[in-house]
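Shown here: the complex without one of its protein chains, the others still in place.
By written order: A and B. Residues from 1 in each chain.
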Amino acid sequence: MDEPTILDAQELEINMGPQHPATHGVLRVKLKLDGERVLDADCVIGYLHRGVEKISENRTYTKCLPYYDRTDYIAAVSNALGYVLGVEKLMEIEVPERAVTVRIMMTEFNRIASHLLWLATHALDIGALTVFLYCFREREEILKLFENLFGARLTTHAFRIGGLWMDLPPGFEEAARKFIDEFPARVDEYEQLLTNNRIWIDRTKGIGVISGEEAIDYGLSGPPLRGSGVPYDLRRSRPYGGYDQYEFDVPVGLNGDTYDRYLIRMEEMRQSRRIIQQTLDRLPGGPIRGKVPRIIKPPVGEYYSGIEGPRGELGYYIVSDGSAFPFRVRIRPPTFINLQALKRLVKGHLVADVIAIIGTLDVVLGEIDR
Amino acid sequence: MMETLLIYAVIPLIKIAVVVLAVLLAVAYLTWLERKLLGRIQVRLGPMRVGWHGLLQPIAVGLKFVIKEDIIPARADRLVFSLAPMVSFIPALVVFSVIPFGPPDMLSGLLRWVLPLFLDPASVNRVIESGVTTGGYVANVNIAILLVFSVSSVGILGIILGGWASNSKYPLLGALRSSAQMVSYEVSLGFTILSVLLVAQTLSLVDIVQKQQAAGVWYVFVQPVAFVLFFICGLAETNRLPFDLPEAESELVGGYHTEYSGFRFAIYFLAEYAGMITISSIAVTLFWGGWLRPFPNVAWLGFLDLVPSVVWFMAKVFVFLYIFIWVRGTLPRFRFDQLMQYGWKIFLPLAIANLVVTAAVMLKFS
Partner (left out) sequence: MSEENKPPGAAPEDQPEQKKSGAPAAPAGGGEAKAAQPKPPAAKKPPAKKLPSYEELTDDPLLKDLRGRFPNGIVSGQSFLGQPIYTTALELLGDVMLYLRGSEWAFDYLVDLTCLDYLGDPKRLCMVYHLYSHKSGRLIRIKARAAADEMVPSMSTIWRTADWLEREAFDMYGVEFSGHPDLRRILLPEDWVGYPLRKDYDIKLQDQAWIRKHLRIRKVPE
C-alpha cells in the first residue's frame, strides 16, 4: 500500500453522505472527481432498509397499511391510497362517493405538502435560505389539516380499506378552503424569489439534462419524466380512484433540465389546488365506508395498482393466495428508480450540480430503502 | 518622558484595547443581528430565550464554543491546524488599526477633560497637539489602504491552511475554492479601489474622508460603478451568500472548517464576521464619507453635527451589514465556475474599464 503522491492524485474520490447536509437522508454517493468535475458516481443505498415488503407478508391486509406510511414518509397519504385501491380492487369493494372525493382531496393536499418540502430543501441546497421557511409555513397548514382529519401529521395512516376512518371534522372544509384561497399567492411568492432569479436560472438551467426517450429508458416517472416532455401522469394515463372526473392540466417541460422540473412541480402545486377546489365544490354526503368484510381475504389473484405519487409512479403489486395475509406486496418505488438515473445525470457536472440534481430527483430514502 | 509614554504607548494601547473590544462585541452582536434579521425575513422570531429578545444569545453561544470539545483529527497537521484559525482571525483585527472611526480631532475634548487629572496644562497641550493622540482611529498611516489589502490577503492563508491541514477531502475542496475565489475577486476589488484612489490622490483613509469633505460629495456619487463592484466583490471576499462557496454547507458540508470544532471553529466564525465589518467599514470610508454626516457642507443641516461622528460611521456600517444579511436572506448560491466567470469576465473588465475612464477624465480636467 503505497500512498499516492500528489502528482498521481488526478482523481479524488469523495463520499457524499450518508451523513451530508444535502443528501436528504442517508443516501451515500461515491463521487469520483477530477477537480470539481464528476467523473463517476455510485449510489450506495440501503441504510434505511427495514424490509417493509417482508413485513407485509407477515401481517394481515389491514395491518400492512401503517407500514407504507413509513416508506415514503413525505407522501404517506399517497402511499395509503395506492395500497387501499389495490386491495379494494382485489376484494371488489365499492367505495362510497364521499370517501372517494375526500381521498382525492387529501392526496392532492399531500402532493402539495410533498412538493413544498421538495422546494424547500431544493432551494436550501442551492442556497436560498428563505424559501425553505416560506414553504414550511404553508406545509404546516396542510399538516394541521392532516392532524385534524387523521390524527397524525406525518405517518397519517390516512385511509382504510373500503373508505375512510372518520368523516371530516367540523370546520375542516372551511380551513381547507381558506388554505386553497391563500395558496396561489404563496406560490407566486416563491416564484418571485426564484423563477426569474438570475442565479437560480444559472444554477438550474441546463443541469442534469435528460431527453424524453432516455428518461423512459431509465424508467423515470413523475416530474423528472414530465420535465423531459413525456406527458405521463397516471392520473391521466391510467386514471384511478375517480381522477377521471376532475379537470386539471399535466404540465410538461421542454428541455428536461433541473429548471424545467422545478417549473413543473410549481405548476403541479397549482393544479393540485385546482383539484382540491373541485373536490370541495362537489363533496357529496353519505357514508364514508363501503361494505367491508370483517376479515379481508381477497381471492387468489394479483393486481398492480399504480398511482401518481408526488414523486412518480407509485405501484403496489399485490399477490393474494386467498389467505388473510398477502402472499406478496411489491412496492414499485418511484424514487428508487428515479435515483438510478443519478449516475447518468451527474456525469460531467460539478459537485455543486450533484446537489441540485439530487434535489431535483426529490429522493426520499425511506422509500428507496424500504 | 511621561508625555512621550502617553503619546506613543499608553493612549494608543488604550485605543487598541477599545477598538478590539468594540470589534469583538460588534462581531458577537452581528451574529445576533443576523439571526434576528433572517428570522424577520423568514417569518420567524430568531433567538428569543436568552435574555430579552435573545440579547444574551451571543454570549451563550460564545460560552458554548469555549466549553465544547476541541477535536483535532488524528491525521491532521496539528501545528498548522491549530494556527490556521488565528492566521485568519488576527489580520481581520489588524485591519481595524487604520480604519478611521472619527475625525482627527475626535478625542481632543475627551483628552482635555481626562488628562489634567494626571498632567500639568502645558504637557496636556503638548500631548493633544502631538497629532497622534486625538484621532478617532488607532493610526493614520499614509499607506493605509495598501495595509488593509495586504493584511486582509493574509487572512485567506488561514483558510487555505485550515483546509489543507485538516487532511480531509471536503475541507480541501473548500480551501481550494476559497483560495481561487478570494484571489480572483481581490483583483477586481483592487481595481475598484484604484479608481477611488485616483480621485482622492491619497492612500490614507483619513485623508480620503477629508477629501470627500472638501469636495462636498461622497465618492459613491463620483464612482458609482466602482462602489457597486466593490460591494459585490466584498460579498465574495467575505464568503457571504451568494458567494459562500468555500463553506457551502449543502455541497461541502462545512467547507474549509468542516473538521473544526469548539473554540477554533468559533475563531473562524469570528474572522468571517469581522471580515464583514471590515468590508463595510472600508466601503463607508471610501465611498460614503466615513464619519461625515450627510451633506457635510450644507450649513443649515448643521444640527446633524450634534450626533457624534463616530455614530454616523457606525450607522453607515450598520446599513451595509444589514444589506449583507438581506442579500443572504434573498439570493441562492452561485456555482463555483459561474462565480469565477463572473469574477474574471464581468467584474474585472468592468473594474478596469472604470479605472481607465476615471484616469482619462482626471487627465482631461486636471
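Simple rule for what comes next: a residue touches a chain if its C-beta (ideal position, glycine included) is under 8 Å from a C-beta of that chain, and two chains touch if they have at least 3 such contacts.
Predicted model only: the values in this text are computed from it and were never measured.
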| item | value |
| --- | --- |
| Touching partners, among the displayed chains, of the absent chain | A |
| Residue of A:I14, A:L90 or A:L164 touching the missing chain in the full complex | A:L90 |
| Candidates A:P169, A:P284 or A:G322 - the one touching the absent chain | A:G322 |
| Selected from A:P96, A:G306 or A:G366 as touching the chain missing from the view | A:G306 |
| Footprint left on chain A by the chain that the document does not show | 45-46, 49, 51, 53-55, 57-58, 89-92, 216-219, 230, 232, 237-238, 291, 293, 295, 297-304, 306, 313, 315, 317, 319, 321-322, 327-328, 330, 332, 336-337, 340, 369-370 |
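We adopt the following convention: only the chains that are shown with their structure count from here on.
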| item | value |
| --- | --- |
| Complex contacts: residues of chain A adjacent to chain B | 12, 14, 20-22, 36, 123-130, 132-134, 137, 193-194, 197, 199-200, 202-203, 350-355 |
| Chain B residues touching chain A - in the complex, by the definition given at the top | 38, 41-44, 169-170, 173, 177, 241-242, 244-245, 248-253, 328-338 |
